[in-house]
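Missing here is one protein chain; the remaining ones are kept as they sit in the complex.
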Amino acid sequence: MESAQPGAILTTADGAPLKQSLGRALRREKTVSLLLVAPLFLFIVVTFLIPIADMLLRGVDNKIVSEQIPRAVALLAEWDGGGGELPGEAVFSAMVADLQKGAKAKTINRLGKRLNYEKSGMSSLFRKSARRVLRLKEGPYREALVKIDRRWGDIQTWQLIKTFSPPYTGGYFLTAVDMRLDPAEGIVRQQEDRRIYLNLFGRTLWLSALITLLTLLLGYPIAYLLATLPTRTSNLLIILVLLPFWTSLLVRTTSWIALLQQEGVINDVLVAVGILDNDSRLAMIHNRIGTVVAMTHILLPFMVLPLYSVMKTIPPSYMRAAVSLGAHPALAFLRIYVPNTVPGMGAGGILVFILAIGYYITPALVGGSSGTFISNFIANHISSTLNWGLAAALGMLLLAIVLALYLLYDRIVGIDNMKLG
Amino acid sequence: MKFPPYTTPLERLWHYVFRIICGAVFFFLIFPIVVIIPLSFNSVPFFTFTDAMLSFDPAGYSLRWYQDFFTSLNWQRAVENSAVIALFSTLLATALGTLAALGLSRRHVPLRTTLMALLISPMIVPLIISACGMFFFYSRVNLQGTFIGVILAHAALGTPFVVITVTATLVGFDHSLTRAAVSLGASPARAFFKIIVPLILPGVISGALFAFITSFDEVVVILFVGTVEQRTIPWQMFSGIREQISPTILAVATLLIIVSMLLLTSVEMLRRRGEKLRGITPQ
Partner (left out) sequence: MKLRKLTLTAGALALSLGGAATAQAVDLVVVSWGGAYTASQQNAYHDPYMAMHGDVKIINDDSAGTSLAKLRAQNEAGNVSWALVDVVASTGISLCDEGLVEEIDHDKVLAAAPDGTPASEDFGDLIVSPCFIPQIVYSTAFGYRHDLLKHKPRKIKDVFNLHRFPGKRSLEKVALNNLEWALIADGVKPSEVYNVLDTPAGVRRAFAMLDTIKDHVVWWDAGKASVAIQLLADGEVVIASAYNGRLFSAIEEDKQPIGMLWDWQVFDIDGWVVPKGGPHQEEVLKYLRFATDTQRLADQAKYISYGPARKSSAPLVGKHATLGIDMAPHMPTDPKNAKNTLLFNYEWWADNRDDMDERFEAWLAR
C-alpha cells in the first residue's frame, strides 16, 4: 500500500472518494427518514388536510349561479349594468327558460337561497317565480316576468345577479367581516342590523383572552408550589392537576351544569347558608359566566403543566442569592423569579388561547346566547341555516388566527418541545 | 412547619395565605369532578343534593342510574362502538405515528420543522373546522356515517400525540449505539429490537393511551362524521345532555372518571419508567 500523497483524494475502503461516499450516506439517511415519515404524512394529507382544503374552497365557490341559470348568465355578461337600463328581451327570455328548467328539476330554490345571502328577498322572488313560470308559454317575457313579480323590473335585481354570476366569489368572506359587495358602490359595510360577525370574533377573542388570564392567575401559584415542594409531595399533588386533564370534557361540562344551574349545588349552598334569598338565585349558566368558569376549569391544566416544567428548571439558588444580597423577598420574586418563568407563561398562554378560541362543546352546553363562540356559529351555519359558504369563510378566518398563533408558539417554544402530561 | 429563625411574621403569614390560595385552586380543579360521584347515587332525578342525601338517609341513595346504564341498549351500543372505534383508531395512529417519529428523530431530515408542523396540525386546528371539513369530504367519498370513516378521522386526531411522545423518548438518543451494535455483528433488525424498541416503548404506549383517550372522549367530529350507528359514549352523553339530563349521565361520568384514573396512572408509571431507562432522574 502506498502512503497517502498530499493532494490525493481520500477514499473509503471500497475505493470511492470519501466525499462522494459521505454524500451518498447522507442521501441514504435522508431517504430512509423520509420513507419512515411518508406513511403518516400521506395519511394526514388524505384524511385531514385535503378535507380542510376542500371545505375552505367552499368559501369561494359560486358555481351554483352559472349552473342554475347558464343562459341568462351568458347574456348578462354583455349587459352594461351601470347604464341604468334593464337588460333586453333576450336576457328575460333566457331567464325564463332557465327558471323553467330549474323549476322542473326542483333546484332553482337553492339559487334563491344563495342570492338571498347577498340581498334579502331574493329567496322569495325565486320561489314565487318558480311556482308561476311554468305556465308561461310565449313572450314577451319581460312583461310576463315583471307581472309575476315586479322586482324583475328593478334594475338592482339584475345588477345583483350579474355581480354574483362568476364561478368564484369573495362574497362569503366579505359577509364574514360584516362587509358586502354592492353592485353599484363596490365593497361597503354591511347594513347595521346585519353586522354580527366582527362582534362575534371580538367576543370570542376577548373571552378567550379572559380565560387565558384567569388560568394564568390560578395556575401560577400552584405551579410554583408544585415546583418548590419536595418531589414526593409534588408528585402526589400533580395528580390533582392531571386528573382533570384526563377526564372527559363532557364529564367536566356536565358537572359544571350540575354546579351552576339555578337549582344546582352552588345556588343551593348559598341559599342554605343564608347568603342568598330563595327568590334571588344567581344566574350562572346559559350566559358568559357559565362559559368562562367552565372553560377556565377545563383549560387550567394546559397552563399549569408548561409553567411547572419551566419553573422546575429554575434553580432555587437564584432567589436565595437575591435575598441574601438584601433584596426584599417580594421584590426578588418579581425581579428574578417571574422573568425566568416568562417562557412558561408564553407557552401555556398561547396553548390555552389557541384551544379556547376553537371551543365548541362547552359554550354550546353552558353558554346560552351571550356566551357562544364563533365555532358555534360555524356549526349553526353548517347544520341549520345551511349557509355552508359562510361557514367555510368563518372557519377560514378562525383557522388563520389559530395558525398565526401556532407560528408564534413555534417561535417561542418550538413545536419540538411540546410536551404532554 | 418549621421556619428558619430569620423569617418575619409577615412572611410566615404570607406562607399560610399562599398555601390557602393554592388549596383553593386545587379545590377548584378537583371539586367539580368529585362532586359528580355522590350525585350519581341520587335516588331522585335531580342534579343536586337532596335533604335525604345530606342526612345520610339510605333511602336518599340508590343504584338506579347505574342499573339504567347497564340495562339500556343505547348505552350498551355506545360502549361497544366506543371500544371498537377507539381500539382501531389507536392501533392505526400508533403504528403510523411511531414510524414517523423514528423518521423525524434521525439526524438528517429535510424540512424537519415543516413536516413536524404539518403532522401536529390535527391537534391545533379547531375541532369544529376539522369536523366540518371531514363531514363534507367524507360524504363525498362515501365514508360519512361509516365505522371506517370515524376510525380514520379519530386516528388522524390521535397521531400528533404519538408523534410527540415517541419523539420525546428519542431526544438525546445516541445514534452511535445502534451503529455500534451493527458493527459488532448484530443485524439491523436485531439492533432495532434490542436497542430502539425498549427505549421508545414507554413513549409508544403512553402515546397510544393519549390516542385512545382522544378517540374515547371525542364528540365534535363524531357528531358530524358519524351517524347513530356509530354512536359512542360521548355522542350519547352529548345528546343526553341536550335531551334529558337524567342522572344516568352522572353515572356514566363517574365510570368515565374511573377510566381516566386508570389511564392517568398507567401514563405516569410509564413516564417515570421511561425517564429511569434513559437515565434521567427527577431532581
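Things worth noting here:
Residue numbering begins at 1 within each chain, and the chains themselves are lettered A and B in the order written.
Please note the rule applied: a contact is a pair of C-beta atoms (placed from the backbone, for glycine too) under 8 Å apart; a residue touches a chain by one contact, two chains touch by 3 or more.
What you are looking at is a predicted structure, and each value in this text was computed from that prediction instead of being measured.
One chain is not depicted; across the entire complex it touches A, B. From the options A:18, A:196, A:217 or A:321, the residue with contact to the unseen chain in the full assembly is A:196. Shown as candidates are A:11, A:66, A:107 or A:309; the residue that touches the absent chain is A:107. Listed for subunit A, the residues touching the missing chain in the whole complex are 105-107, 109-110, 112-113, 116, 120-121, 123-124, 127-128, 193-196, 199-200, 261-263, 283, 285-286, 368-369, 377, 380, 382-386. Residues 47, 135-136, 139-142, 144-145, 227-229, 239, 242-245 are the ones on subunit B that touch the missing chain.
In the analysis below, only the chains that are shown with their structure count from here on.
Interface residues of subunit B, counted against subunit A in their complex, comprise 11, 18-19, 21-22, 25-26, 28-30, 32-33, 35-36, 39, 46-49, 96-97, 99-100, 102-104, 106-110, 113, 115-122, 124-130, 132-138, 140, 152-153, 155-156, 159, 161, 163-165, 167-168, 206, 210, 213, 216-217, 219-220, 224, 234, 237-238, 241-242, 245, 249-250, 253, 256-257, 260-261, 263-264, 267-268, 271, 282-283. Partner subunit B is touched in their complex by these residues of subunit A: 26, 29-30, 32-37, 39-41, 43-44, 47-56, 58, 218-219, 221-222, 225, 231, 237, 239-259, 261, 263-265, 268, 297, 300-301, 312, 329, 354, 357-361, 365, 375, 378-379, 382, 388, 391-392, 395, 398-399, 402-403, 406, 410, 415-416, 418-421.
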